[in-house]
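Here is the structure we will look at.
With one protein chain held back, the other chains of the complex are shown just where they sit.
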Amino acid sequence: MDNMNLTLKIWRQKDSNAKGQMVDYKVTDISEHMSFLEMMDVLNEQLVNSGEEPVAFDHDCREGICGMCSLYINGEAHGPDRGITTCQLHMRMFNDGDTITIEPWRAAAFPVIKDLIVDRMSFERIQHAGGYISVNTSGNTQDANSLPISKHAADEAMDAATCIGCGACVATCKNSSAMLFVGAKVSQYALLPQGQVEAADRVKNMVAQMDLEGFGNCTNTGACEVECPKGISLDNIARMNRELMKAALK
Amino acid sequence: MNGFFKSSIGRKVAMALSAFFLMFFLLQHLAINLLSVISPDLFNEVSHFMGTNPLIQFALQPVLIFGVVFHFVMGFILELKNKKANGVAYAKNNGAANSSWVSRNMIWSGIAILAFIILHFIDFWFPEINTKFIKGDWSGTMAGVEGYRYYEELVHKFVNPVRVGAYVVAFVFLALHLMHGFTSAFQSMGGTAGRKKTLQAIGKAYSIFVPVGFIFVALYHFFNH
Partner (left out) sequence: MALDSKIPKGPIKDKWTDYKNHINLVNPANKRNIDIIVVGTGLAGGSAAATLAELGYKVKAFAYQDSPRRAHSIAAQGGINAAKNYQGDGDSNYRLFYDTVKGGDYRSREANVYRLAEVSGNIIDQCVAQGVPFARDYGGLLDNRSFGGVLVSRTFYAKGQTGQQLLLGAYSAMNRQIARGKIEMYNRHEMLDVVKIDGKARGIIARNLITGEIERHSAHAVVIATGGYGNVYFLSTNAMGSNATAAWKIHKKGAYFANPCYTQIHPTCIPRSGDYQSKLTLMSESLRNDGRIWVPAKIEDAKAIQQGKLKPTDIAEADRDYYLERRYPAFGNLVPRDVASRAAKERCDAGYGVNATGEAVYLDFAAAIERYGQEQAKIHNIKNASAEKIYELGQAIVEAKYGNLFQMYEKIVDQNPYKTPMMIYPATHYTMGGVWVDYNLMTTVEGLYCIGEANFSDHGANRLGASALMQGLADGYFVLPYTIGDYLSHDIRTGTIPTNTPEFDAVEKEVTDRISFFMNNNGTKSVDYFHKKLGKVMWDKVGMSRNAQGLTEAMAEIKAIREEFWKEVKVPGSANELNPELEKAGRVADFLELGELFAKDALVREESCGGHFREESVELDGEQKGEAKRDDVNFAFVSAWEYKGEPADAVLHKEELEFKDIELKQRSYK
């Protein structure tokens, strides 16, 4: 395939207080083998060379694991491909002459810091509220094998634990609900014996913090599960619901 | 329990519980309606029981009204809260890529159903209450005297094609609402993957069977009288 020429519609916003707007840019000679963020690098190099401010976007590992990159591309979190983050999206998903709309995550709990960068501290505060097992880090714990855990439970906990905290679930949810994110963490510990002691307090505190941050309510549309780059299952939300009901009945 | 129903998940659970109650009520209502097709007499008998039994009239009926009102009010409250949680709207949003239309538009199918319920109350429930309790006219509700009026009224209502049309449209919306609502309620109550496939099948069957049943009764009487 020949290289592509594209029109980009990108949200530009100077800082958290400024009013933003969509701005059009053109990029030319984009190879299909480029990653989406490499295409953004090309645009930025172009902007720097012409004396304009480059577009600010979050990214770091560029291999789909750190959870730093975001971007709502053509109306979808992490763009049109599945099971990947934006940094793993490749330009072969687009065609010559396409117009690509690029926006930041939108949610009241994710305010824009600049251009395409949002503030995800709300996720951090939810984790502070209970995303841990209260064990000292002295190393004077019992031997790792003194607590057998069924392979099934360990595997399921692992599946929940693969969440990278990118926020695609919130961005994609029509209600800006964070339940997939919170459900994944609650589930990881709920599935393991180590997490049982604090299970009731953990789910109560994390849900309370989630509500306080202004995330919306889950209406089970399932969009989060589809857009999640790590395939975190909706079952984790169901499990969190059960955990909270259990905690409430205690 | 303190605070549970104030939490987002608690409200979800409350929505699901009221939904279960309403879905059960729909089944019961449909069963009685279907009787009108099978046997007018049986329909009258059962209607009479429902309309005069004190337990149903003074205990279950208020619960039902509360359930309906609660489900609507909570639905609207959550919708407003969710809108607020959204912040700035996307310039481009491709919701169809990751979720069904019905799941994203519960509020609209809900509003359509609300409109129908208002119509339904004006049609059946207000006249009934007015006749029975305000005017104190219990004629047509007593066994043996001049016969029951229930069946006659039912048939009478399904003569006007406009009303039947609205009725059919409303139940199409109900089907859409149930298509997402049924499984959603189970998910909210913590239903998991093991049961998912079966649940989805049952949900689909329910959300088609129930509205189609109501529509069938309406059309049956429309075409037969």
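So that you can tell them apart, the chains are marked A and B in the order they are listed, and the count of residues begins at 1 in each.
Just so it is clear, contacts are C-beta pairs under 8 Å (C-beta built on N, C-alpha and C of every residue); 3 or more make two chains touch, one makes a residue touch a chain.
Since this is a predicted model, take the numbers as computed values, not measurements.
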Interface partners of the hidden chain - shown chains only, full complex considered: A
Residue, one of A:His78, A:Arg106 or A:Arg120, that touches the chain absent here: A:Arg120
Footprint left on subunit A by the chain that the document does not show: 14-15, 31, 33-35, 37-38, 41-42, 45, 47-49, 51-54, 56, 58-68, 81, 83-84, 88, 90, 92, 113-114, 117, 119-121, 123-124, 127-129, 131-139, 141-145, 147-151, 154-155, 157-158, 161-162, 164-165, 188-189, 192, 194-195
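In this text, only the chains that are shown with their structure count from here on.
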Subunit A and subunit B: spacing of chain centres that average the CA atoms, whole Å: 38
Residues on subunit B engaged by subunit A in the complex (per definition of touch): 1, 3-4, 7-13, 78, 81-82, 84-95, 97-100, 103-104, 106, 180, 183-184, 187-193
Contacting residues of subunit A [partner subunit B, same complex]: 9, 11, 22, 72, 74-76, 80, 101, 103, 106-112, 172, 174-177, 179, 207-208, 210-211, 214-223, 226-227, 233-235, 237-242, 244-245, 248-249
